[in-house]
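Got a structure for you, written out below as structure tokens; questions coming shortly.
For this view, one protein chain was removed and the others were kept in their places.
Moving on, here comes chain A:
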Amino acid sequence: MNAQNNPSALSAYFMAEVSDKNETHTLSVLVDNEPGVLARVIGLFSGRGYNIDSLTVSETEHEKHLSRITIVTTGTPMVIEQIRHQLDRLVPVHRVTDLTVEAQLASQDKPLERELALVKVAGTGEKRLEALRLGDAFRATVIDATTEHFVFEITGRTSKIEQFISIMKPLGLVEVSRTGVAAVQRGPEGL
């Protein structure tokens, strides 16, 4: 309504993002798969000082040369709204959907979000067995192994992946490769 509830913004050079709490949102962006389109999106985020927590991109409709970019970002509601509009302004962008808002509108907790990680763990003896047992418990699959190591493939929500990685740390974690978040809305409708 008016800006009076924002006393700490002292000058025009300050944005009024003081009183609002940060939120994490997942955006789905449908773009033409043309050279430089990812650079436009990333340049927008770096140029305007927005956060990227996770970003995935791949062509999803080959005949139409359309790619889908999934971005997880953190900011105040005002900033998140800006990000959505700024993305929408890019010429090769067809549509921007804030999946987090869509989920809230449908009275759901969150959109469907999955991430895949490859987790390499090296060790012998009891630690090795423990790693294998925990891998089982997390429904991770062993996709490569020697007598000294495993590579687990694990899929799930970001929180599950984080948890798995932190458990593997004392058991000989060597390296991790993650895909970033892929997301869709629940229910029968598409974007």
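Please note the rule applied: contacts are C-beta pairs under 8 Å (C-beta built on N, C-alpha and C of every residue); 3 or more make two chains touch, one makes a residue touch a chain; residues count from 1.
To be clear about the criterion, contacts and distances are computed from a predicted model.
Per UniProt, the protein behind the absent chain is "Acetolactate synthase"; the candidates were "Acetolactate synthase", "Cation acetate symporter", "Amino acid/amide ABC transporter membrane protein 2 (HAAT family)" or "Phosphate transport system permease protein". Residue-wise, the contact with the chain that is not shown comes from A:Gln82, picked out of A:Gln82, A:Gln104 or A:Thr155. Screening A:Gly36, A:Gly49, A:Gly125 or A:Gly190 for touch with the missing chain picks out A:Gly36.
When the missing chain is restored to the complex, the residue among A:Gly47, A:Gly125 or A:Pro188 that touches it is A:Gly47. Contact between chain A and the absent chain runs through residues 1-4, 6-16, 32, 35-36, 39-40, 43, 47, 78, 81-82, 85-86, 88-94.
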